[in-house]
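Structure below; questions to follow.
What you see is the complex with one protein chain gone and the rest in place.
Labels run A, B, C, D, E, F and G following the written order; every chain starts at residue 1.
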Amino acid sequence: MRELLEAVAAGEVSPAEAEAELAGYATGDAGRFDAARETRSGVPEAILADGKTAAEITALATTAVETTGRAIVTRVSEETAATVTGTVHEHHPDAAVAHDERAGVLVLRAAAFEAPDLDATVGVVTAGTSDAVPAGEAAAVVREMGATVERVDDVGVAGIARLLDRLDELRDRDVLIVAAGREGALPTVVAGLVDTPIIGLPVSSGYGHGGDGGAALSGMLQSCTALSVVNIGAGFTAGAQAGLIARRLDAARAD
Amino acid sequence: MRELLEAVAAGEVSPAEAEAELAGYATGDAGRFDAARETRSGVPEAILADGKTAAEITALATTAVETTGRAIVTRVSEETAATVTGTVHEHHPDAAVAHDERAGVLVLRAAAFEAPDLDATVGVVTAGTSDAVPAGEAAAVVREMGATVERVDDVGVAGIARLLDRLDELRDRDVLIVAAGREGALPTVVAGLVDTPIIGLPVSSGYGHGGDGGAALSGMLQSCTALSVVNIGAGFTAGAQAGLIARRLDAARAD
Amino acid sequence: MRELLEAVAAGEVSPAEAEAELAGYATGDAGRFDAARETRSGVPEAILADGKTAAEITALATTAVETTGRAIVTRVSEETAATVTGTVHEHHPDAAVAHDERAGVLVLRAAAFEAPDLDATVGVVTAGTSDAVPAGEAAAVVREMGATVERVDDVGVAGIARLLDRLDELRDRDVLIVAAGREGALPTVVAGLVDTPIIGLPVSSGYGHGGDGGAALSGMLQSCTALSVVNIGAGFTAGAQAGLIARRLDAARAD
Amino acid sequence: MRELLEAVAAGEVSPAEAEAELAGYATGDAGRFDAARETRSGVPEAILADGKTAAEITALATTAVETTGRAIVTRVSEETAATVTGTVHEHHPDAAVAHDERAGVLVLRAAAFEAPDLDATVGVVTAGTSDAVPAGEAAAVVREMGATVERVDDVGVAGIARLLDRLDELRDRDVLIVAAGREGALPTVVAGLVDTPIIGLPVSSGYGHGGDGGAALSGMLQSCTALSVVNIGAGFTAGAQAGLIARRLDAARAD
Amino acid sequence: MRELLEAVAAGEVSPAEAEAELAGYATGDAGRFDAARETRSGVPEAILADGKTAAEITALATTAVETTGRAIVTRVSEETAATVTGTVHEHHPDAAVAHDERAGVLVLRAAAFEAPDLDATVGVVTAGTSDAVPAGEAAAVVREMGATVERVDDVGVAGIARLLDRLDELRDRDVLIVAAGREGALPTVVAGLVDTPIIGLPVSSGYGHGGDGGAALSGMLQSCTALSVVNIGAGFTAGAQAGLIARRLDAARAD
Amino acid sequence: MRELLEAVAAGEVSPAEAEAELAGYATGDAGRFDAARETRSGVPEAILADGKTAAEITALATTAVETTGRAIVTRVSEETAATVTGTVHEHHPDAAVAHDERAGVLVLRAAAFEAPDLDATVGVVTAGTSDAVPAGEAAAVVREMGATVERVDDVGVAGIARLLDRLDELRDRDVLIVAAGREGALPTVVAGLVDTPIIGLPVSSGYGHGGDGGAALSGMLQSCTALSVVNIGAGFTAGAQAGLIARRLDAARAD
Amino acid sequence: MRELLEAVAAGEVSPAEAEAELAGYATGDAGRFDAARETRSGVPEAILADGKTAAEITALATTAVETTGRAIVTRVSEETAATVTGTVHEHHPDAAVAHDERAGVLVLRAAAFEAPDLDATVGVVTAGTSDAVPAGEAAAVVREMGATVERVDDVGVAGIARLLDRLDELRDRDVLIVAAGREGALPTVVAGLVDTPIIGLPVSSGYGHGGDGGAALSGMLQSCTALSVVNIGAGFTAGAQAGLIARRLDAARAD
Partner (left out) sequence: MRELLEAVAAGEVSPAEAEAELAGYATGDAGRFDAARETRSGVPEAILADGKTAAEITALATTAVETTGRAIVTRVSEETAATVTGTVHEHHPDAAVAHDERAGVLVLRAAAFEAPDLDATVGVVTAGTSDAVPAGEAAAVVREMGATVERVDDVGVAGIARLLDRLDELRDRDVLIVAAGREGALPTVVAGLVDTPIIGLPVSSGYGHGGDGGAALSGMLQSCTALSVVNIGAGFTAGAQAGLIARRLDAARAD
């Protein structure tokens, strides 16, 4: 600890980084950032942009880059992403930027950040165009946790031939995240055809009774297959759960 | 009318039958029986056994046989069916009996009753064993309205090959009633594969969230295919709607 | 297939049209368009404008015109309809345009498109002014599937004389779509009076408890008549189901 | 007060009756009976049998007869009614008994009880047989409050001619209580045809979605007519509200 | 009828007025106006501004003034009210205007209109400021039906002394409309104290669980007093029901 | 610890009691009993009889008596209470028994048990007879935690005079638990009149919409007074919360 | 009273202040202000800004300052707070202002106002940043009632070490208000560890099923610890309940 404090005194280590190492979290203007989350629970801490100002997100993102080498911001608009990126670049001009505009995910990586790399592949499957946002969020999280992502899109059950054409691909993945809105039947149909563990991701894309994703959620919970489920639109959770399974597989393969 | 009243006076026509012909309904101890329903709306009046005593059902069934030549009793237990049949037979010893025990449907037909006969076929499809009761009720109603019924059972989406094997059969029907519980995905998958009009029949066969048929109902209402739907377990309604379509097709074919 | 590819090479057939014929769908910037839907399930593929940008709708509409000869866009605002029409006209200057502004339905037909023409009539009935949008959407779909549409408007149950005046008209239709908001009683009352198959279309037009269409939906599901139902505001589904029945009747009449 | 206490001392007035007169309520083994309710709020206190033992009901009924001259017991089974009647008769052998078995209402009146008599008529209307219980409860309360009850039964909207036949009767009543289960449309249809104030009484008589009376309740609340509503199965409340209106009319006519 | 048509030909009677007299409704650009509603059901037809354009409201209001002598517009914003008033005044410069801005009710009366005048008084009671809008709507309807309105405001149950101070006033009314939001207890407390018929009017004025008026509605439906209820915010319905009772009382007093 | 183990060896302390002291819980056949709960969280551990067999309850009760000197069993039927008491008495013949049959609470105290005694009084208030069970459960817990209980029963809001008569009593209590079913207005009315902290206890005692206690719960949550609330029927929780407040007051008074 | 009226005549006491003293409330343009609430129920009257105009809030705040010496405005935006403060300062230039912008609470105190001061400490605990608004509102109310507030922030259950570090602090408080959104588990975990009375404050901070605070509310109601609960986001209620307990403790300590 003495060493760390001397490094702080010498300006080699920022106070935030030191606090994060010592206490597991770093305190800033916009609240506390849980820097130890990844070590403890295997899932990187992400910053949910919903309901935060650009200034708050920037502050948290800067702390994240400084303490863990990387900031992941979800549900972020294009304007806010630009603002955050600009300000973070003022202090960390060499930080790498990856921005998936459709999925609303912004990732900033410090130059020295070593991304994890897992020997495991997660399939991300969608029924239709309106599943793109949560599926994209799930894919981004999987990638940040180090697994390979393979997408299979537009294979909704209303035209089941498109799905049957791609069964081999689905069977080859280690885990599948299957997103679907409206009646949410796709994960059930896939789970009847392959022996891959599947995480159902219900999407809010309908209207009328059950159109807020409720029909898809209850349909997946009622599925007579071995499906586990996350909340409506919870791409981050689906991706993180898949990432944890990928980590276990990578460890098993490394033995 | 004079003629009718003279026939009553002569004992050739029962008062109930005469009242039914004149007023459209017959009044008895257990309430009023809507004898003109079939003429007016194309659907035979049925007696829902739920919440009625055997005596009430018997009274209504007797009135039905006397005024329309036929009684249809739904959701009836085996004991009650036996009691009703026994008592009706006391007055109408030559009435024919058809009793589907599994579906809980009892039909009594007077000797002189001429059953309708339509040139149309309705397919009744189930996902699994627990759909048998409402599907059987639907089938019984279709038959009583005069159409031919063809069953396709146990083709749930968890093993989709069983369904694909029988597509030609499904395409050949004039209308399909597709029953499914739990997540209720079967009607959607079928509707994506055939151009037959489909009536979705949600079944209460799960447990937990949405297990009372609510997940199946909302899933069918959210379906992105051209499905119409009836209430949870409403086999009678599904059968009657299919029967009305069959009547129109029969008329068209007769031209 | 050789022939088709040569036609592509010769510029006589567009790549999208060829892909659609071979694979059943065409892939573009805005996702995949299910060009074979009509052949397979009898219902033309429509583009739901809700939640899509004008550019995405234009791309999908262009693909639709090129592969199936027709684009149907639903729930489209006047501005977007103008933009889409303008851009499609750049490539297909002779495409015919039909735009029902109140119902928010835009139809574009290539010059060579042969519209289906069925010998069947669908009645579209409304309880009041606020049912106009979903009823108009239903009517548009019925027309695009080739059946004749007859409207009966403003016959809500609060003034039942208006309905009784038009019973003969309602009895003459092959199928009825009956739209109603608030308590949704109209389809039940009509179904008690005529022997036409009826599809109930619940509308979201109230306020307070059940005012989002929920009261109308549950009322139609509880109806003691032979009603089938679609989701709240699901004009497209109601129209497509009626269209499928009309196709069957047309085939029967053609025999 | 002195006089009253002397009457108690002399055994001419029971302690319960005296307590009721002084305090407005009488206390017994089974709780407190609100003897002053009728004076204060115009509605006689009734004993809801649900969830009480026969002993408790008997105790409360005895107190009621002693303090107000009458006991009204609702939702009472035939067995319990017999027990209660027997025990009350031990102390009050000349008490008159009125027992509506179908509606589950038992009324016991002391010999000296003077029933109220109002110059007003309340119509009680039902859609079908399953509405009989709450409608009967409503009718019993109206009668105990002194108004005349006229019943119009089995006029459900699925066969609207039966209703139209009896419009004049409905117009002649001072208030209407209209009971209906399933989709609950009857009060709306009646309210569109007559200018009588109508209280909607939703009944739990269906199954599936909304079958617990929820569809009928929300349908009546959504009605576009001037309907007021009571809770599902709340016959007592409907009858009491109609009784209060009848009291006002009686007073107006007496002027 | 001949006479009427001659009056039309002579320009003495407008075509709309003639159609209304003959058919019971008048047809215009914005739909059909139910001109005979007041005669038939005792309640004047009102124009709900929600979801209509100013042009549509103006058209309906003009028809209303021409056929029934009066237009009642509810839930109308100040801007729209001004526009409607201006345009109606172009054709009917001497029409009288009554505009309750807080309650959002606009009434226009032709010079020749004879307002009804009933010998009956309706009390309109509120728990707090947020009940003002539906209570004001209810009061406006009562007034247009001809009864006298007396307001008792700000007597919520959290400070019950304010209510007890005004009991005599409440007892003197012929009917009470009692509005309350949040837990909706006020109508129950009042109904325990007076013998006036009470219509509960639940208001949406809270937040969190039940804050959309649902807690107030279910509380009023559960009340152990003789309360009838209308939907959340349904001031028009409450007022119309009270008005119908007032009409009956007026007739009784006139005898 | 040495001492404790020696006592076990000497048979002076039971193994269960020793395990409880060392580990905070005791393990038996029927699961683990949280013997340290009272020390840690101030609330005695209770055994919920619902869903457990008499044998399981007896085992847990015996462990409780042995480790903490007292067993509290809630929601227990009379038969089970007798069985449990009998068996516990076999091993602890001098254990004192307190059984509130109406509230379903059984308390067994070892001879050496020293009951807590707090200088604080909790008022338990009910609206009517049907609130007796959860109110009795709450009272029992308060007593076991050592505070004095004062009951005020049958003061429902439908007859508010009964409540106003007893205001001084309510003001004198340190905390109030106010139970109410149906519309649940009583706690709100009381909280508007006194400055005592109040815990609302909703009761399931109605029928129809909101009759399962849901109306009472949402009404208490919507109350505009300073009420906190427990779940429907959660007498134990209400009593425990009141007991914790009483403990703090007792400590303050002891200073 | 004579004295008071003479003081009004002499201009020493404002009419509002006099009315408040005599009647318990003061009437202004924006409704009635319950000036006696604090005396009667121990909780200061607050002005909920939601749904009121700046003018109305200013009027009520001025009345509050004049009659009770203090105005508390909750859920107020920064702009409105500035307007209100400006206008109140015109008449009361020496009024002290306390504005918590994050919690949206504005407090204005007349120069002569004597703030209450209690010998009691309330802990306000949050799981994360999104709990800040209701927690801040709760803290403000506690402070205005005179108790000391201690905050413990960002101790959500996903990183339970942060919570365990601060247990002693939590044990030392007299009452705890524990705010939590999403699954709302924090109050349960804390209540298992300390013997302080805890008020659970559910927060609306999620998305999907249960994301409006419903999951947190039902989780707290289901807690197996001795938790009482307020509505979603009801910081005022939680603070007021804690304040009432603090008042009792202060009185006990003063003895």
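Some observations on this one:
Quick note on the criterion: contacts are C-beta pairs under 8 Å (C-beta built on N, C-alpha and C of every residue); 3 or more make two chains touch, one makes a residue touch a chain.
Just so you know, these numbers come straight off a predicted model, no measurement behind them.
Remark: the absent chain touches shown chains A, B, F, G in the intact complex.
Contact with the omitted chain, checked across A:L108, A:V125, A:A185 or A:A240, is made by A:A240.
Shown as candidates are G:L170, G:A185, G:I199 or G:V230; the residue that touches the absent chain is G:A185. Taking the complete complex into account, G:G219 is the one of G:P44, G:G104 or G:G219 that touches the chain left out. Among the residues G:L60, G:V122 or G:V157, only G:V157 touches the chain that is left out of the figure. Take chain B: the residues that touch the chain left off the picture are 128-130, 153-154, 158-159, 161-162, 205-211.
Where chain G meets the omitted chain, the residues involved are 156-160, 182-185, 188-189, 191-193, 206, 208-211, 214-216, 218-225.
By the touch definition given at the top, chain A reaches the unshown chain through residues 40-43, 174-175, 191-197, 199, 217, 221-223, 225-231, 234, 237-238, 240-241, 243-245, 247-249, 252-253, 255.
By definition in this document, only the chains that are shown with their structure count from here on.
Chain B and chain G have CA centres that are 62 Å apart.
Chain A and chain B have centres, each the mean of its CA atoms, that are 51 Å apart.
Within chain C, the positions touching two or more other chains are listed as 40-41, 158-159, 191-193, 206, 208-211, 214, 217, 221-223, 225, 231, 234.
Contacts between chains, counted with the stated touch criterion, involve the pairs A-B, A-C, A-G, B-C, B-D, C-D, C-E, D-E, D-F, E-F, E-G, F-G.
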